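For chain A:
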Amino acid sequence: MSAAFDVVLLVFLIATAITVARSQDLIAAVVKFGVYSLVMCLVWQHRGAPDVAITEAAVGAGVTSVLFLLAIARTERAEKR
Partner candidate 1 sequence: MELFGFDLDYVAFMILFCIGLHMLVVKSNLLKKLLGLNVMETAVFAFIITSGMVDSGDPPILVAGTNPPFANPIPQAMVLTGIVVAVSVTAVALALIVQIHAHYGTIEVSELKERP
Partner candidate 2 sequence: MSDPWSLLVPGLVVLPLAAATLVPIVAGRDPRRAGSFTFGVVLLVTAMAAALVWRVGEVGAISVPLGGWAAPYGIEFRFDRFSAWTLGLSALFAFIVPFAWRYLEGTLPRSRWHVFYALLLLNLGGLLGFSVTGDLFNLFVAMEVVSLSSYAMVAVAGRGVAAWAALKYLLMGSVSSLLVLFGVGLLFALTGSLNLIDVAARVAEAPASPATTLALASLMVAFMLKAALFPLHAWLPDAHAIAPSPVSAVLSGLVVKVGIVGLVRVLQLSAGSGTDLALVNQVMLVLGTAAIVMGAFMAVFQDDIKLMLAFSTLSNIGYIVLGLGLAAPFAVIGSVVHVLNHALIKVTLFLAAGSIIHQTGFRTLRDLRGVARVMPQTSAAMAIGALSIVGIPPTAGFICKWYIALGAFESGQGVYGFALVFGALFIFVYYVRMLNAFFFRPAVRAEVQAAREPAWSMRAPLFVLAALCLLLGIFGSIPLAFVEPAVVELLASMGR
């Protein structure tokens, strides 16, 4: 059960990372990055690191995403190809 959960989390993690890389709308990319960070938090919680999980949720997912969104608001939203 636990092992299966692990595998699902890891696969989901990789999938989110790929969607971050692929989305051309930067706001979407940042939101997906937030999701990626939150999933990473779950992984860490699961690996016996609750301190790091809380920090990643607050700093990695929270603060980083907000700072990114501010920067997007002042630059461009679409990634050009």
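The candidates came about this way: all candidates are chains of the complex that A comes from, given by their letters.
By our rule, contacts are C-beta pairs under 8 Å (C-beta built on N, C-alpha and C of every residue); 3 or more make two chains touch, one makes a residue touch a chain; residues count from 1.
Worth saying up front: this structure is predicted, and the values here are computed from it rather than measured.
The listed chains 1 or 2 are all part of this complex, yet only 1 touches chain A.
Only residues 3, 6-7, 10, 13-14, 17-18, 20-21, 26, 29-30, 33, 36-37, 40, 43-44, 47-52, 55-56, 59-60, 63-64, 67-68, 70-72, 74-76, 79-80 of chain A touch candidate 1 when the two sit together in their complex.
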